[in-house]
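One protein chain omitted, others in place.
What follows is chain A.
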Amino acid sequence: MWCSNYFVLLTFVCFLFFLNPGPSNPHGYLAYPLLSIPAQQKNLEGYVGFANLPNQVYRKSVKRGFEFTLMVVGESGLGKSTLINSLFLTDLYSPEYPGPSHRIKKTVQVEQSKVLVKEGGVHLLLTIVDTPGFGDAVDNSNCWQPVTDYIDSKFEDFLNAESRVNRRQMPDNRVHCCLYFIAPSGHGLKPLDIEFMKRLHEKVNIIPLIAKADTMTPEECQQFKRQIMKEIHEHKIKIYDFPETDDEEEMKMIRKIKDRLPLAVVGSNTIIEVDGKRVRGRQYPWGVAEVENGDHCDFTILRNMLIRTHMQDLKDVTNNVHYENYRSRKLAAVTYNGVDNNKNKGQLTKPDTPDGMSPLAQMEEERREHVAKMNKMEQEMEQVFDMKVKEKLQKLKDSEVELQRRHEQMRKNLEAQYKELEEKRRQFEDEKTNWEIQQRILEQQKLEASRTMEKGKKKKIF
C-alpha cells in the first residue's frame, strides 16, 4: 500500500534532509519561517499525531496534481528538442510536433505546448515554451523582446487572476525555469548570450547550458566553463542559485554541482547497445557518447537537479521572488510612492518599510494626511481671517476715536469762540452802557446848562 511505501520514503527523505531538525534558511532572503508572534515552547508528553501533517500535505498535493513551465531558448540546431526529449524520456518533439528549429518564421515567436505526463501516481502538466527564430536572423537586435513580453504577460495574467474579487483555482502558467543553450564555441559567451541573460535574469530562473558538449574534450570543456562563469560574474548576471541547506551532505552535493556550472549536456533520441546495456547515446565511428554517463557529460546532473530535487524550489523562487518583483513594480506605478518604489526595482526590500503598504492602505493614509492638511489650512485661514477682521475693527475704532477727538476739539474751539464772543459782547455792552450813561449825564448837563442859560436869557430880557 502506498502508505508504507511513503513511510519508507519519508524516513529516507527525513534522514537525508533532516538530520538536524532546526530551522533552515534555504535562501538568504527567507527569514525563519513563521515570524514574530511570541510563542512558548511546550513539550509533548505523548504522541499527539500532528507528525502526520506532512502525509496529509503529500496526499493533497498528489490529488491536486502538479504544473511546471519550462522555457528553452537558443539558436537553432543546438539540440534543444533532443535534450527535452532526453530529459523527459518521451517524444515531446516528434515529426508531428516539430521542434523550434523546424518552425522558424520571419520573426522570433514564442510558442508553448502542453503535455500531461504521469509517473508513480503523480500527474504533471508540463508546458514547454520554445522560441523558434531566436538568434537566427542576421540582425538579432531585440530578439529577446518577445521573450520578455511573454514572461511579463504570464505574470500579468497571474496578477489579474489573483486580484479578482471572485477568485477561483488559479492556474500557474508562469515560466518557472529557462534553459539557455550556449553554442559550444569553446571561447566564451557571445554578445547575444550576455544581452539575453542580462535582460531576463530578473524575470526568470536562468540555467545556462553548454549544448552539444560532445564536440569538446574534457579540458576544453573545463576551460570553456571557467570562461563563461567569469563572464557571467563580470556582467553581474544572476543565474539560478541553489538554496543553502543546513544538511552537510546536501551542501556537499550542491557545492559539487556549483563547481560544474554551467552544465555541459548531450542529448539523444536514439538508444544504442553498449556493453550489453541499452543506453541513450550518440554513435560515432570512434565510440559512443553516452547521455547518462557522468564522465561524458553533465546530463544526469541536470536531470536530477531540474526534475528530481529542485523543481519545487524553481517554482517557489519564481513565485516568491520574480513574481513579487513584477507585482510590486506594477503596483508601485499606481501609487503615490511610485517614484520611490521604482528605485528598488528588482530587489525585495524588508516588508516593514513605509512603502510596503498596499495601495488601499496608502489611499487611507493619504486621506488622513489630506484631512489633517485641510484642518490645518482651515485653522490658518480662520486665524488670518480673524486677525484681519480684528485689524479692520481696530482701524474703525481708531478712526472713530480720532474723529471723536477732532469733533471734541472743534467743539471746544467753537466754545472758546463763543466765550470770546460773549466776552466781547459783554465788554461792548459795558462800553455801550457806560457811554450811554455818560451821554445821559452829558445830556443832563446840557439840559441843565441850557435851562440855566434859558433862565439867564429870560432874566436878561426883563
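Rule of thumb we're sticking to: a contact is a pair of C-beta atoms (placed from the backbone, for glycine too) under 8 Å apart; a residue touches a chain by one contact, two chains touch by 3 or more; residues count from 1.
Throughout what follows, contacts and distances are computed from a predicted model.
Remark: of the listed names "Achalasia, adrenocortical insufficiency, alacrimia", "Septin", "Ribonucleases P/MRP protein subunit POP1 isoform X3" or "Response regulatory domain-containing protein", the one matching the undisplayed chain in UniProt is "Septin". Among A:172, A:193 or A:214, only A:172 touches the chain that is left out of the view.
Touching the missing chain, out of A:65, A:218 or A:287, is residue A:65.
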